[in-house]
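Structure, as structure tokens:
Up next is chain A:
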Amino acid sequence: MNYLQVIQLAAPETALTITVLVVLAVDLIVLRGQTVEQRFHAGMLVSIIGCLMAAILAFAHFEQGNLLNGMLVVDPQTNFLKVVLLMLTIFTVLISASGKFTEHVGEYLSLVLLGTIGLMFLVSAEDLLMIFISLELASLSLYILTAFNKRNARASEAALKYFLFGGMSAAFLLFGFSLLYGLSGSTNLPQIAASLAGRGPDLLLLVAIVTTVIGFGFKVAAVPFHLWAPDAYEGAPTPSAAFIASGSKVASFYILAKILTLGFGGAEGSAVWHGYVSGWTPVIAIVAALSMVLGNLTAIVQSSVKRLLAYSAIAHAGYMLLGVLANTPSSHSALLFYVITYALTVLGAFGVVTVVEAATGGDALANFAGLNRRAPGLSLCLLVFLLSLAGIPPLAGFIGKFFLFSAAGGADAEHLGLLWLVILAIVMSAVSFYYYLQVLKQAYVLDAAADAPAIKVPPVTMFALVLLAALVIILGCAPGLLLRHL
Partner candidate 1 sequence: MNLPWLTVLTLVPLFGGIVVAGLGAEQRRLARGLTLAFSLVGLTGALCLWMHFDATSGNLQFVEKHDWVPSLGIQYFLGVDGLSLLMVMLTAIVVPLSILASWRIDDRAHIYNALVLWLQAGLFGTFTALNFFHWFLFWELVLIPAFFLIKLWGGPKRGPAATQFFIYTMVGSVTLLLSFLAIRLATGSFDFIELADMAKRSEITAKLGEAIGWKSHIGLLVFFGAFLGFAVKVPLVPFHTWLPSAYAEAPSPVTMLLTGVMSKMGVYGFLRVLLPIFPEQIRLVLTPLMWLAVLTIVLSACAAFAQRDLKRILAYSSINHLGYCLLALFAVAGAAAGINQPELQKAAALNGVLLQMFNHGLTASALFLFVWLIEKRSGGLRGLEDFGGIRKVVPVFTGLMGIALFSSLGLPGLNGFVGEFLIFKGVFPLAPWAAALSTIGLLVTAIFLLTLIQRVFCGPLNARWAQMPDLTLSERALVFVPIALMFVLGIWPQFVLGVIDPTVVKMVQQLNF
Partner candidate 2 sequence: MLAWTIYISFIGVLVLMLLPREAARAARIIALLTAIAGCVVAFAGAIQQSNPGEVTTIVKVPWIPSLGANYFLAADGISLVLVVLTGLAAIAGILFSWNVEKRTKEFFAFYLALIGGVYGVFLSFDVLLLFMFYELTIIPKYFLIARWGSTRKEYGAMKLALFSFVGSHLVLIGLIAAWVVARAQTGHASLDLLELSKVSFPLGFQHWVFPLVFVGFGILAGLWPFHTWAPTGHVAAPTAGSMLLAGVVMKLGAYGCLRVAMVLFPEGVRMWQGEIAALAVIGIIYGAGVALVQKDFKFVIGYSSVSHMGFVLLGLATLNTIGLSGAVLQMFSHGIIAGLLFAVVGRMVYDRTHTRDFNDLQTMQLGKLLPFAGVTFVLAGVASMGLPGFSGFVAELQVLMGAWKVFPVATILAGLGIIVGVAYILRAMQKAFYSDAPPGKFGHDHPLEPISVPERIGAVMLITASLVIGLFPGLLLNWIQPCLNSPLFERLLKGGSL
């Protein structure tokens, strides 16, 4: 094994790393002295080209490979996920065009790209160490991205919270991983599974499971590890929040599922109603239930749209955990479908919020009043995104939920064991309709104040939002397009 092989297998990541350097160079050296806008557009162009190249490399030039015993696993599924992550990054960058929160364009864009690199490595990892490293790479970028608006005290507070929580959860994760290593003698997931097989409920194993769940639970903002999320989403510059909510979720869920199903393969236990068996499944079930309930109920009383989206993210994390829980191939693909479409949707939603925030100075519900008249295209996109989050057909959110719920319900067909959780999910989903409708009510039903400022949507952002909305609709009507690759 030599570095050439590494670079060949990790070609997309390499391309992206080069892009980071180019972006920094362009911004700090070449375009020094130009306006923020020009620098931003230049940087954006470079980043997008870099991402596209990486995507092409991931798509076209794929080789299967398993490097260094699971440190870097390249197969069609991981390649597809990398392409998705790159798409999400491109959209994030496009949406950042309307944010006016910083002059440090180059740094911002490179942090986004670095975060993406971290996520891409995370997706390819099957080794505990690699997982941890990539996770940290991604997380560190996200912490800084959260703090990026230097002029906003809340951003700093949010970032600090995020960082402290994140650090602590990283510690838990590491603790869990070391226990796993100690128990199994290896850091490679399949090998861990093999040596843990037949072990039965073991206190140390249980501790390892719990700490791992804590670690990842924090990452995906599941209850009770969610306390950072509302503040972070609200305080961070909106494009950063968008990035946190989309890309990192995709990667984190994928890898969580991998660890739990692959690594803790023999120790699932069961969360079936009246059929409790100790393992990681009941733990996840409880976390999922709590997330769904808390996320939805708290969102009802929010008056800030970003906070509302944060709590809704918590709730959606609960639904997605259902997909992890079910532990069948169909639930696995349902989970991926859901998380990908969710990422697209929430990215779009945050994109709209960015525009409104920039134009009206805030993200309170009242700022959205009369959006339909002030910016009809924008509010139509908002309609699509929020209805998809609510789960209204024929949008992707509905199909995603249907897949997830039917996969979860069908997991233990004989006894419909997980149905209790599915019922809870469906009920809570019904509740969520109320608060999404509140936002839409502002946009479509109420009239703007007479002195409301006009809303101009930058064409680049508009293009991105329309594309996202179209994707949400298309994937809703023809989910097969995405499912094929999962």
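Operating definition for what follows: a contact is a pair of C-beta atoms (placed from the backbone, for glycine too) under 8 Å apart; a residue touches a chain by one contact, two chains touch by 3 or more; residues count from 1.
The candidates were selected such that all candidates are chains of the complex that A comes from, given by their letters.
Treat the numbers as computed from the prediction; the structure is a model and nothing was measured.
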Of 1 or 2, the one touching chain A somewhere in this complex: 2
Candidate 2-touching residues of chain A, taken from the complex the two chains share: 330, 333, 372, 387, 392-394, 398-399, 402-403, 405-406, 409-410, 413-414, 416, 419, 422-423, 426-427, 429-430, 433-434, 437, 441, 444-445, 478-480, 483
